[in-house]
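Please see the structure below; I have some questions.
We show some of the complex, not the whole, and keep each chain where it was.
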């Protein structure tokens, strides 16, 4: 597994180049951000060089298409999707992710039908660029009733949706926070095949009843109550060898510097991955 | 367009053979029932002969698979689907239909994902036998809230679902009752392509506010308030040339004989299709 950073939880890093440097210095091997933005700044050759020099890959790009609103908005994003996918391919990135809100103001079955068709097309486009699409289920209770109707929020439901989308390159973005807020178990992870997982997020949760855990009030890995060591060991056990990225959404912008935050993140990863050293 | 009868609204006809005879005598050109049952009773050659002799075709078979419950129940119906599809093919029938309940006790988005995959498989199986799959949206208000969550009940939603299923041989079963209870207009029909329609049902509604119209309290064509003449003229206008079958669900079993009921049905069809005679 490769250790990665998203832009959530590391403060206001001034540029993707700087993020590559900071990640590399702290021993991270992947960063999650827009491949197109890096190429726009450095050119394709420059972007490749920058990543290679620092021994860092792009773990995942985000899906730059609005698939949750109108058909017009969806269509408007397709050119950007192609540009981002081409950029990702040029930089060797093979993952693209999006998240699923657990409730909706639309009639949920109708929205599911629309979203199935839209994500199927996104997956096919990504596929011709060699990318996979990861769908992230979102567990916190408060979001399940935030909008009028329930949508989906469990791993099982998401796997069933992936079946309905029916494209070979669609899988899970498995986020430890959403696994935890769903009451997920180690056995739930061990029932998966490694290739069903496109990408992984880790982050930690406060010691409050699980129904009170807020989506945007996360802790750094190892600072909370989630069994992250068990989580990553289960992933290793099933043969997952992709990127595990930290994603820390917080109520307030962190006051520490990016350097301090990334150091803190590194410490968290070290605690979580400690078992690896033990095994040697 | 061919005039057809379903088994709903003609009383207790003793056998499919008898239904063929009665339909033919009253000038109907199609009957909707199980092709397999007819073959089980008469053999393939006998069934073909019976239909040919009376100038009647099978308008549509029903989908003999439980796609609304568990995966196990779904799997258990696949052999029957293949047998029914093979029987339909042997008798020249090209349509298979099922209806969509407008509310559900399941989480509707999850159910939509499961149902999409299941109906996609049914459509593919039907396709290799030369059959199309018609999906019937169900409009009456009382059923929209009968189960816990809304599912889908409009033509537009159903067309979007057909897009999500993504198979070329899936279309609408357009039922005048459900069109009426959805506040459907002639223009709504005229926006369709003929090939989006797999099958058509007609029947009439009581003169009560549309929100009070009950799904199982229908009238014979021409005995109620639905503009059925406009409905079938719109179908003719867009080039629909398939079967239009009567389907009369009633609160109580009718007391008249099949002969009387079919005569009454014929009178209804004559009123609805009257414009055709006028035009000549």
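Per-chain residue numbering starts at 1, and chain names A and B are given in the order in which the chains are listed.
By our rule, a contact is a pair of C-beta atoms (placed from the backbone, for glycine too) under 8 Å apart; a residue touches a chain by one contact, two chains touch by 3 or more.
Quantities reported herein were computed from a predicted structural model and do not represent experimental measurements.
Colleague: If you could, jot down how many copies the complete complex is built from here, 2 of which are displayed.
Modeller: 4
Just so we're on the same page, only the chains that are shown with their structure count from here on.
Colleague: Working from the CA atoms, figure out how many degrees subunit A turns to land on subunit B, in steps of 5.
Modeller: An angle of 180 degrees brings one copy onto the other.
Colleague: Can you work out the whole-Å distance between the CA centroids of subunit A and subunit B?
Modeller: 45
Colleague: Of all residues in subunit A, which touch subunit B in the complex?
Modeller: Subunit A residues touching subunit B: 104, 107-114, 116-117, 120, 149-152, 157, 160-161, 163-164, 166.
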